[in-house]
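Heads up, one of the protein chains got dropped from this complex, but the rest are sitting where they should.
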């Protein structure tokens, strides 16, 4: 059994830093790199690509809405499918050039924040995302949340998919994340998180808060990089999986 | 004899328009497309790529400083060579992805505004520009102003160069542009401009305000797209050249 | 009888111009000045204040979402009442300082684009707008669209209200604007527009597409400044009203 560990990195902007990218890059096997619209800037992107290359970490574009102040987390309505396609292609291309500049290459795309949240339930937006990836480079992996419009659009576009689960979020019975407003929505204990991730990988299923199983192929586990204790949690997940003989490796680099 | 006509296009931003791109694309053979930092936005870039493709117009990246309010015309000091490289690679990659998305491709790079002006006289900045192009795609043409650090850096990097002259600007004896503060710095009469361009192409030399000749290979003529009468001037230049049996075609598409 | 004519001005940004502000300032009696978040920049704001002062035109802040690329027209969700208050106070203060700098003063506030549209139907957002105005300067007029949450929030806050009608937009029976997607939503003929405005002022009522009357006090008429023919339409409205002995003057400067 084999799984990828991914994290959102390169989210610093100018004089402001976010997260401990160097430490996270020693733990994960895929980095989703912010592309300058919600976080990141050209120099940060370049540094992130260099650090990832040195450590053999795969990189993906992490496009978001054009909203630095809101960190791409605010839903921005009124954008056409055509605009979403251009928004994604732009950010993807920017990261591709940066990766090539340092001898690395982009192998996946994962939508950020409100762009992802909206596309999970909006088929047109999900299709715009998939179309943008396909039009720029159809060989890229599309990281999707299972049981969403993202997954459907990726399949319909014929893209290679990497299905992800969240390490530290609780799931409802329908596979959606428990709202952050509810108690228990976010898990904080590294040991508990690691154990739950191991269970979902071994069972190849999302395990909901009520214990319901939703079978899926777990290709990658999302580990948040910017919260307190992120690195400790990431290490706990990694060591727990390794101890259980789960191989850790990027979905884009088959063993 | 053969020459390219280039213009800076795709400079609209959001709800604000600039220039008459559709009209200019019927006249020029190369479009320098703004990449979102000083002008342009993803949707405008995409539309410009589509319009250029339909008309067989070559496209190039036109990277500028990250300064929408100043339209990339304000010198921004304190940026390292490494930052300039990242700034250029980012914008170039963004346009490459947009071009690929619509079935076109980027074939040249030309620096915009203060980035170009500063690099003309700053060897380190010129080298950073050339390095960025080389690192992203060494097959691209680098449009340079002759007798500047840009030209030297491009040569040193082994890039294919396209040397450009300005249709509507007067030259000093050393090949630099006459300052806009001096009378006669900018030429406004389409017939006079066209005649002067023809002369410089036929003589393969810059002709200064005092009549001095500075020999060079004239690969491309820059025609401004955002001034009053830009389209009329562009048409005058084009028809004058054709009448004199000068072929008009992109440097990136040898006849 | 007396009415104010208002228009959204100062919407140029950096090198990009929008509308013919100088011409409009000779026609209207109140200018809603963009404050740099969706359009406008400090220098444009200053120039607009100077031009308005010279012509005796009243000025108001025209705050919008922080979204230059979308010109403040895109609904941005996920902003708390507290954030909206700060957003409005910031822009209002910026314009106040600019006005004071040139010897003018701000006398009203009118929300722009998506901020206005959302607040028309969202009581919390409308209240945040009213609270911001009250907290910064309770003597300011609040320009509101009648029969909306804006009007209710302004009344509840005890602000002086200026109720506006649109010169060139058709109304539904409930007082809302006919959707731009429907035919006849926007009126283009200056004579027809002027006649309809006169009727609504004389009857002190919105007249809907079916002829229904919705009584209200018409304090001000919004005339768009950035569309083709804007100046001609503004002049037609003004001259028609004057010919009918309607006085034209700002609501903030009682005769």
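Side notes on the structure shown:
Per-chain residue numbering starts at 1, and chain names A, B and C are given in the order in which the chains are listed.
Criterion: a contact is a pair of C-beta atoms (placed from the backbone, for glycine too) under 8 Å apart; a residue touches a chain by one contact, two chains touch by 3 or more.
Everything quoted here is computed from the prediction, not taken from an experiment.
Although it is not drawn, the missing chain touches A, B, C when the whole complex is taken into account. Interface note for the absent chain: among C:43, C:139 or C:247, the touching residue is C:43.
Interface note: of C:1, C:22, C:100 or C:192, the residue touching the hidden chain in the full complex is C:100. Listed here are the subunit A residues that touch the chain not shown: 12-18, 39, 41, 68-71, 73.
Residues 36, 42-43, 45-46, 82-83, 85-87, 89-98, 100-102, 132, 135-137 are the ones on subunit C that touch the missing chain.
In the full complex, subunit B contacts the hidden chain through residues 66-67, 69-70, 73-79, 114.
By definition in this document, only the chains that are shown with their structure count from here on.
The centroid of the Cα atoms in subunit A and the matching centroid in subunit B are 39 Å apart. Subunit A and subunit C have centres, each the mean of its CA atoms, that are 43 Å apart.
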